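Only a single protein chain was left out; the remaining protein chains are all shown in position.
Right, chain A next:
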Amino acid sequence: MTDISRLVVVGASLAGLRAVEAARKAGFDGSVTLIGAEPHLPYDRPPLSKAFLDAEGDGTAPTFRERAQLEELGVELRLGAPATGLDTDGCVVTVDGTDEVPYDAVVIATGAHARTLPGAAALDGVHALRTVDDAREVRSALDAGARTVVIGAGFIGSEVASSAQKRGVDVTVLEALPTPLVRAAGPAMGAAIAALHERNGTTLRCGTGVRSLEGSGSVERVVLEDGSSIPADLVVVGIGVVPTVDWLQGSGLRLEDGIVCDERLWTGVPGVYAAGDVARWHNPTLQEVQRMENWTAAAEQGAAAARNAIAPAEARPYGTVPYFWSDWYDVRIQFVGSPNADEVVVVDGDPGTSGRWIALYRRGDRLVGALTVNGQSDVMKYRVQIMRGGSWDEALDFAARRRERSRGVSSPGSPVGSAV
């Protein structure tokens, strides 16, 4: 194995930033180059659909580090132009079609980009929400009091709707599927969380397909499949993301809904690792092949992939109990583990009436997931149990003790159906 003296990281967001920082922290003293398509320094995305949209905010990008801090780490920044190719035989990343950046080890962290509605790009006032530039457009439309339609009742769309509602702007959420959030939380809990919209005064229409967006120059209305239409000055399209792998076509990497990696985040090609939203890896903790779209996994994978890339002989597996959170209205939704369950049981609160509840997910005789809505003090205790491979019975006992502790009442858990 040749010496590794040149680390190249492609994608200058959370996973890429954590990769370069972890390499230095591990004592790597070779050259480190961070290539980013966006002109911005690495910034944090979760606030973009939350605090950033509030009327009180000032539209400043939530950057993680100053340029000087990265320079001090000895990171060469190449921002504002995308990598356009990876030659795994010659060990070279091509930037902007022409510039060649040679590597000994490379971490690919090009993340994901928003899926678009066909034909939507032609109209002003139609935005995805993935970048700080998107968020600025949405923010200024909300400032102007735009009548808002959100297409897609996923987490990001729902957070935008909640921000619009908070500002007193007219907002409607449209969801093509009969139940939102099924992939993230399963059908029963997807429906229960989505009901928070109506409870907070936002119209949510499920099973409603969009036929077209109309307007001259700027969007004026959203036309639905049933022929009716909703007037709109701002349309936010939140219909999911696609891993950014187009630039890797022909590179020889295995691309199947992301870059396929083993449990060490290795692609199988010497020197090439992947991390964050772009990586589809074998998660040894849950024994599932997964691609994450959450902050925690991107941060941890960035660091883990870089440590493995600079010392492949000592490469360690990376496993996690996935975690994400989302803030809507005055509610914090948190999910740990996997929603692929045989049974889901509400162990505290009542999704139908209260703004606080906890649901546990069973697969076989194991606890595999937990959803909490305003249950900040409980969620991580379940994460620890899932990490340890804790049993379902143990989780139910624990839930019963927590119920007693908090309210001195104990009622049996009520099954809410299977979530496959």
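In this section, a contact is a pair of C-beta atoms (placed from the backbone, for glycine too) under 8 Å apart; a residue touches a chain by one contact, two chains touch by 3 or more; residues count from 1.
Simple rule for what comes next: contacts and distances are computed from a predicted model.
For the chain that does not appear here, its UniProt entry gives the protein name "Ferredoxin", which is one of "Alkanesulfonate monooxygenase", "Ferredoxin", "Iron transporter FeoB" or "Glutathione-dependent formaldehyde dehydrogenase". The hidden chain makes contact, of the residues A:138, A:204 or A:299, with A:299. Contact with the chain not shown here comes from a single listed residue; of A:144, A:195 or A:384, that residue is A:384.
Taking the complete complex into account, A:406 is the one of A:31, A:229, A:340 or A:406 that touches the chain left out. Within the full complex, the residue among A:266, A:281 or A:323 touching the omitted chain is A:323.
In the full complex, chain A touches the omitted chain through residues 18, 46, 64, 295-296, 299-300, 303, 321, 323, 325, 332, 334, 336, 374, 376-377, 379-381, 383-384, 387, 406.
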